[in-house]
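Just dropping this structure here.
Heads up, one of the protein chains got dropped from this complex, but the rest are sitting where they should.
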Amino acid sequence: MSEEELQGALQGLLYVCGDEGLVVHDAARVLGISEEETTQYLNQLKDWMQLNMPGLQLKNYGSKFQMVTSEEAAPYIEKLAEVPEKNNLSQAALETLAIIAYNQPVTKAEIDDIRGVKSEKAVQSLVNKALVIDAGRAQTPGRPIIYQTTERFLEYFNIPSIQELPDLHESIEEETEEADLFFNQLDEE
Amino acid sequence: MSEEELQGALQGLLYVCGDEGLVVHDAARVLGISEEETTQYLNQLKDWMQLNMPGLQLKNYGSKFQMVTSEEAAPYIEKLAEVPEKNNLSQAALETLAIIAYNQPVTKAEIDDIRGVKSEKAVQSLVNKALVIDAGRAQTPGRPIIYQTTERFLEYFNIPSIQELPDLHESIEEETEEADLFFNQLDEE
Partner (left out) sequence: MEKYNVQLDSFEGPLDLLLHLIHQAEVDIYNIPVATITEQYLQYVQAMQELELDAASEYLVMAATLLEIKSKMLLPGDTNTDEEVYIEEEDPREELLSRLVEYKKYKEAAQHLKEKEEQGSAQFAKAPTVPDESSGKEKESNLPDNISLFDMLDAYEKLKKRVRYKSPKMTKIKGDDISMEDRMSEVLTYLHQHQGKSGFFELFPLHERQHIVVTFLAILELMKNRQVTCVQSENFEEIVVHQTEEDLVSE
């Protein structure tokens, strides 16, 4: 198959899959090439679209690629069609999600502990939104349910993979130095 | 608006309209240009795609333009659909199922309305799989068929009853407890 044919096939597949996204594994099987090659072609297409198609772009998250409209086209789409109400996540849900994302798999008790409040409802709403999934039970006493983020989490926040979440510790380390300084001159009040 | 912006807007509009097609009149209104100009830009895009996008093309039916996959991509798309696990319950089928489960009994027109696309095929495939059943006719004009989920649906998703589907309505309020007594004690200090 020529490169052009391959690109054409991928364009067609991406279009048909729409917001379901095209799984690299499936595309590779259909095209009869390796997953590495497929990813490479998809990344090529992504770059090409960025340069040549101002209205569309390829989004890559987890094992999927998805064709989406670009931000520039959004105002026109909003004028044309009924755009879903922005149902943004609440602060409680976002904090809970951040804790799960960085500590997964994690139990509800651990989340409550970090937030200092009960997170029951926030966790449930994240499960309902398919951003978080019940991933079995911990081997600790009481065998509590453990949670982890889903591929939809990556898609929703446009993050290629969990490894690419920004580092949590960076800002903290500087602060720790300050803390050491402080503890040396302890009793002040 | 620059020509590139116009083309970008049209690409985005065509893509989100998908299989429904974009009506020239609507596109013109959204872009704030005449229908003649819009048609001209759409024809330009059509030519450009023919040259540069081997997998996709624009089709023109009367007052509508529709983005479709090209014939060259067809064999790969068919192959993708052939995958048993993939085809058996597509995203279209799953979302249709969710709509029926949460709104039953429901007519096809209501499903189309929620999905924004025709759901004929998805409903049919759910009926074939016995997840959904034709439950008579609504008492509304035209007496459309109404659908509901089956026992097999509950069994398949391992849900004890329809009432136990996760709640889709949002309310993320922290759980609050009465603790006035406790506070009154604190206050004394």
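Going in written order, the chains are labelled A and B, and every chain counts its residues from 1.
Note that contacts are C-beta pairs under 8 Å (C-beta built on N, C-alpha and C of every residue); 3 or more make two chains touch, one makes a residue touch a chain.
All values derive from a computational prediction rather than experimental measurement.
S.K.: Quick one: say which of B:6, B:49 or B:77 touches the chain that got left out.
M.R.: In the complete complex, the chain left out is touched by residue B:77.
S.K.: Just name the one of A:60, A:107 or A:150 that touches the chain not displayed here.
M.R.: Only one of A:60, A:107 or A:150 touches the chain omitted from view, namely A:150.
S.K.: Touching residues of chain B against the unshown chain: what are they?
M.R.: Counting only chain B, the missing chain is touched by 12, 15-20, 22-23, 25-26, 29, 77-78, 81, 84-85, 87-92, 94-95, 97-99, 101, 114-117, 121-122, 124-125, 128-131, 156-159, 165-166, 168, 174-180, 182-183, 186-187, 189.
S.K.: In the full complex, which residues of chain A touch the absent chain?
M.R.: Residue positions of chain A that touch the missing chain: 15-20, 57, 59, 66-71, 74, 77, 79-84, 86-89, 91-92, 94-95, 97-99, 101-102, 114-118, 128-130, 133, 150, 152, 156-159, 165-166, 168-169, 171-172, 175, 178-179, 182-183, 186-189.
Heads up, the rule we're going with is that only the chains that are shown with their structure count from here on.
S.K.: Centroid of chain A to centroid of chain B, CA atoms only: how many Å?
M.R.: 21
S.K.: Under the touch definition given earlier, write down the residues of chain B that touch chain A in their complex.
M.R.: For chain B paired with chain A, touching residues are 4-5, 7-13, 15-18, 26-27, 29-31, 52-56, 67, 69-70, 72-74, 76-77, 79-80, 83, 86, 90-91, 116, 166-168, 170-175.
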